[in-house]
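A single protein chain has been omitted from the complex, and every remaining protein chain is retained in its original position.
And now, chain A:
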Amino acid sequence: MAKITLDNLAHSYLANPKGPEDYALQQLDHDWADGEAYALLGASGCGKSTLLNIISGLLRPSQGRILFDGVDVTDAPTAARNIAQVFQFPVVYDTMTVRENLAFPLRNRGADPAYIAERVASIAAMIGMEATLDRKARGLTADAKQKISLGRGMVREDVNALLFDEPLTVIDPQMKWELRTQLKSLHHDFGHTMIYVTHDQTEALTFADKVVVMHEGRVVQIGTPEALFETPAHTFVGYFIGSPGMNLLPAEIEGTTARVPGGTVQLGAAYPGLQGKVEIGVRPEYARLLPDDGSGAGLPARIRRVEDVGRHKIVRAEIDGPSGPLPVNVVAPEGAGVGLDQTRLHFDPARINVYADDWRVEGAAA
């Protein structure tokens, strides 16, 4: 277990990168605290796996250093870093039995046979494969193989960090929950530093203490699931997290009032000195559609479609913008009625975030 420090790190797959667009991973400074569980979340191709491979030593960064507990390991080979990694697709040694597979990393380090037997037994119990320990790995299903990969990753107790590269992609949805819960309890019990790469927000939010959101090779926000939800630091976070994502409307802000297409919106704070492209962002959970009460409050809106997803309904509405209608999503809580007479769109002022050039701006007290 170790604190992992990324110092001025950046990576390009090109030999001579010319501009920022040539970098798969933009410059990054970050400490991964010892014993925390992180999720690395982002769309495909945003640099998540690049970052993970740099940490595990499979890739050498083109710039910057990486330190484990203050020791520079930038040039240390994977084997010397003592980390465990689980890959997206199951990697098992086909000709070995499940038991031999689980014991392999320990055996390669020359561990004591009694200790190996004990570790293998406890890992097998955890992944629920005690009954199949003596079978060859070759004939097993993809889930079972991936469970072996997970088990092999966790069999060493002294690893500096456990890295997961979208490990549950091939697992059945039912089993995903179970394994994720087990990973979480494992983290709770042993306190390994864990980094879990995923493009699935549910996975990230349920697994991690802190979620690192990446976009186009850049880390756009590091925060608790709650912070990502309430105060997304970048419009990408707002859009990527939540289902549906955050509503964004172009706005001009004066004092605590935002002028948006179709009317004005009251804000919870003032935003002096804004520059660039200004937008307001409101989570669908904090938007409501109400009937017109004649007072002129709210924005005029039309309901296009309603999606009933069980506990709540997602209302797809639109308001008139300067160049055509702008889509707005509203989550109607359980029991709330939806009707065509609801033509005014209201936002909760305290929950509105303001963005200048896609980055969130902190409000000043009004």
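The definition used in the following text is that a contact is a pair of C-beta atoms (placed from the backbone, for glycine too) under 8 Å apart; a residue touches a chain by one contact, two chains touch by 3 or more; residues count from 1.
By definition in this document, contacts and distances are computed from a predicted model.
Entry comment: the absent subunit's protein name, as recorded by UniProt, is "Carbohydrate ABC transporter membrane protein 1, CUT1 family", drawn from "Carbohydrate ABC transporter membrane protein 1, CUT1 family", "Exonuclease subunit SbcD", "ATP synthase subunit a" or "Ribose transport system permease protein".
The residue touching the chain not shown here, chosen from A:96, A:227 or A:274, is A:96.
Of the options A:14, A:43 or A:79, the residue whose C-beta touches the omitted chain is A:79. One chain of the complex is left out; on chain A, the residues touching it are 53, 56, 58, 77-79, 83-85, 87-89, 91, 93-96, 104-105, 108-109, 135-136, 138-139, 149, 152.
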